[in-house]
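For reference, the structure is listed below as structure tokens.
Left out: one protein chain. Kept in place: all the others.
Moving on to chain A:
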Amino acid sequence: MVWLRDIVPAAQNNINTHFILLDKGKITSDGQNKMCLALAADKTAAVHLQLWGEECDAFEAGDIIRMENGIFSYNRNNLVLRAGKRGKVEKLGEFTMEFVETPNMSEIKWVPDPNNFNKYVQHSVISPHSRIFPPTP
């Protein structure tokens, strides 16, 4: 299990984590598939979560979710965490999980590690909080 503050963009579906859904955006469709962006967080960090297909209707804000074999990568120009084709997401419960909204791993500029071009490292913070789901005042 990995904390959200420790995830790094990679083309690998090896992210096992759990988090609470803070907010859910509008469900859009590209004709065939439903998609929706959401804000997820644990007690170390937040991230943008991409829900796909039936996942969009299955989860609501306040849900505690376990993700297995997820992937954190650039998808249509958004840096998002998602289950992907080989991962899975499951609802464990509701409400009883602490979270922080900063840092947001999707609002960080990542650059290739100069020592290892296959890995990414944090370069700078684009925004301390999600710009799509700003914290409620």
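Note that in this section a residue touches a chain if its C-beta (ideal position, glycine included) is under 8 Å from a C-beta of that chain, and two chains touch if they have at least 3 such contacts; residues count from 1.
One rule holds for everything that comes next: contacts and distances are computed from a predicted model.
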item	value
Among "Monocarboxylate transporter 13", "DNA replication complex GINS protein PSF3", "VWFA domain-containing protein" or "Integrator complex subunit 3", UniProt-listed name of the chain not shown	"Integrator complex subunit 3"
Touch criterion as defined above, residue of A:Met1, A:Ile27 or A:Ala58 at the omitted chain	A:Ala58
Options A:Arg5, A:Lys34, A:Arg66 or A:His129, residue touching the unrepresented chain	A:Arg66
Where the unshown chain meets chain A, residue by residue	22-23, 54-55, 58-59, 61-62, 66, 89-92, 94-96, 98, 135-137
